[in-house]
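Only one protein chain is missing; all other protein chains are in place.
When the chains are written out, they are named A and B in that same order, and each has its own residue count from 1.
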Amino acid sequence: MNKLAAKYLRPSQIPTKACHGCGIGMIENWLLQAIDELGFKQENVIFGTGIGCVGRQTFATWGGDNFGATHGRALAVATGLKLAQPDKKYLIVVGDGDAASIGTSHLIHAARRNLGVTVICEDNMGYESTGGQFSPTTPANYVTNSSPYGMAEPGFDPCDVVKAAGATFVAETTATQWHQTVKIVKKALQNDGFSFVHVRFPCNENFGAYALGTRDTLKNLEWIYEHTQGRKPDGSETDFTWETGIKHDVSNSRPEFSKIMRDMNARVRADMAAKAAAAAGDDKTRDDGHGTH
Amino acid sequence: MATLAVSTRDGLVAPWVEWEKRCTDGRRLLEAGTYALTEGAIAARCRVFAGYPITPATDIAEYMSKRLPQVGGYYVQSEDELAGMHACAGASLGGLKAMTATSGPGYTLMHDAYGWSITNEIPMVVVDAMRVGPISGITGAPGQGEFYIARYASHGGNFETIVLSPSSVQEAFWLTIDAFNLAERFRTPVTILTDQVISDMWEDLFIPADYDALDFVIPRKHNLMMPFYPVGSADLDVPPNLIGRGTGVCVSAYTHTEEGYDIEDMAAQWAQTYRLINKIRHHTDQLARYETLGLEDAEVVAVAYGANARTVKTGVLEARRRGVKAGFVRPITLWPFLDELYERDCRYVVCELNYDGQLVREVMRAAPDKKKVHFMGKSAELHTVAEVAAGLEGVARSNRVPELPYIWTEVR
Partner (left out) sequence: MSAIGGRLRTSFLLPILSVGCKILAMALFKAEKKAPKAGTAGKWDVVIGEDMCKACGFCMSVCPVPVFEYRTVTNKIGWFPMYVKHEENCIGCMLCYQICPDFCIDVAVRDEGRSTARVEQGQALT
């Protein structure tokens, strides 16, 4: 296996459970590059994930401490964990179901609190682990297992949601933007606050098969590539284009959640100490036997 | 009620019988149950509360928001109860003792978090201050509708749970410390099933002066080595795992191995379940807490827990005064259910704050003759002493609970 995998991953969980040609492993490789280039040690990086393909196929591949929470609740767990272990780097690697559907409430509130974690939302535009139903990020009119007449519901971009909620770093890339993703993840990890990196990637078994009409790994990755640049090889425009790049960067400009809590505690305890000192001073001049508590 | 000379023995089995004797230095306050639950947690070194305000547990959230920063802890007001209990799990995994508090409508949102915490052996304390249901029901009245939900706190089966219930404000204080201790020893969420009356009522409360001197508080220790999950073993006192020391621990939503990652294998399921069930079942001797009165010669025994146990106990004394050989059993440990408390072959009258009958079914299962177990269900108010005495008298003299308004006697 490659050197970074040998350095950081858990050998018993490689090869991963991912299907052939799945983007999850690719993206994890880029996360390892970002971690390595920043010089982070394995014991200082904690991976958290949820349920679904992104939750399961590479779960426990990270050789350090990691958790796989219930569906959608990885950020809820991270909120408590960050308070107890504030100095670690958190990579919360979740899918579009976990982040943009069942877990969106926790996503919004973690962004609002500016929780110091980096969320990598790996988006294959559907619920692929359960066979390929649509999700809130499925493109309009695409046929999936639960939108046999075409995706009718409006979708949304979780980047917009977290930006509105107060995230301090928001970016989007795709599975054909390896160098960009590594650079963006490095920047995201250096934000002491809530960072959100949205990476679109191909699913061959389900989205590819039902929405794109093929399980061919090359064709499906080409589809991602085309929608990244907005053009097909023959020059015609794609039906939609993803806006990639850094969408919002106010890194390190707002206090991080656990720091807010620690600062508040420090103020409260300083006040208490001051009051106790004042009361002790009073007691020296007034002894009525009541004592202090 | 004037003092009554009762020649029956009154016994309380609980660790705080000993603790109360040892703690003499402290303050006497007039305070509510929510205050006692909060202070008990702080005394047990709880340093994180993550929850959502809900009547009648709201005061716990408010007290925690005030007290935790004073002791270097963190109050998190979560976006919902589901997030709250998950955040408690995260904090506990990071090394801080954690607690959440809610009522029925919030409790039902916690099933997911319970399953995750039970499977991964994460210690914490969950308080459910029950009120009348279903759903929002009557917000300002006590209920006991979560007796079974507290045992079956998550889906999937294959686990045991520890559930305790106090019946006074003072007991709530000690019992909370006990709950944290049991959470540490058994590596599991411990549920405190209390109710609106215990939460809101004000009583005499003694608080020890120096929490740091309480040597019976079990401190948080960390397990830093494999096996992170000693599947196949029912050992007690295995320290909780820690995320943040680079031990490589995995915490998973699936059936897992000793290391914590997922495995789909019957042998692994057996080994994991062996631990989750037997670490509790094989140590029920460490979990027995209860109160009894007059069992040595009782012909009819009243059974109740929580707030209504107070009036039921007085009802038992009143029945004695009327010449009925009445006894009283108050389980404090609700789960694992203490079958041994119902071995006496006599009649039982189970007084519960619900109409569908939950505790009564367990007593029927445990008692020698289920046909001799009677039900007095009531909802929205505590049982009155008169009702209980009438019920005990009726069962003693004519083997049935008399017709009483708003008392449900049918069990199906």
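Assume contacts are C-beta pairs under 8 Å (C-beta built on N, C-alpha and C of every residue); 3 or more make two chains touch, one makes a residue touch a chain.
Given the structure is predicted, the values throughout are model-derived calculations rather than measurements.
Among the displayed chains, contact with the absent chain in the complete complex occurs for A.
Here one chain is not drawn; of A:26, A:54, A:151 or A:167, the residue touching it is A:26.
When the missing chain is restored to the complex, the residue among A:184, A:197, A:211 or A:261 that touches it is A:184.
Summary of contacts with the chain left out: across A:160, A:237 or A:263, the touching residue is A:237. The chain not displayed touches chain A at residues 1-6, 9, 14-16, 18-26, 28-30, 173, 176-180, 183-184, 217-218, 221-222, 225-226, 228-235, 237, 241, 243-247.
Going forward, only the chains that are shown with their structure count from here on.
Look at where the CA atoms of chain A average out and do the same for chain B: the two points lie 37 Å apart.
For chain A in complex with chain B, the touching residues are 10, 12-13, 41-44, 46, 51, 55-56, 59-60, 63-71, 73, 76-85, 88, 105-106, 108-109, 261, 264-265, 268-269, 272, 293. Residues 27, 48, 50, 69-70, 72-74, 76, 78-80, 82-84, 86-96, 98, 112-113, 115-116, 209, 243-254, 259-262 of chain B touch chain A in their complex.
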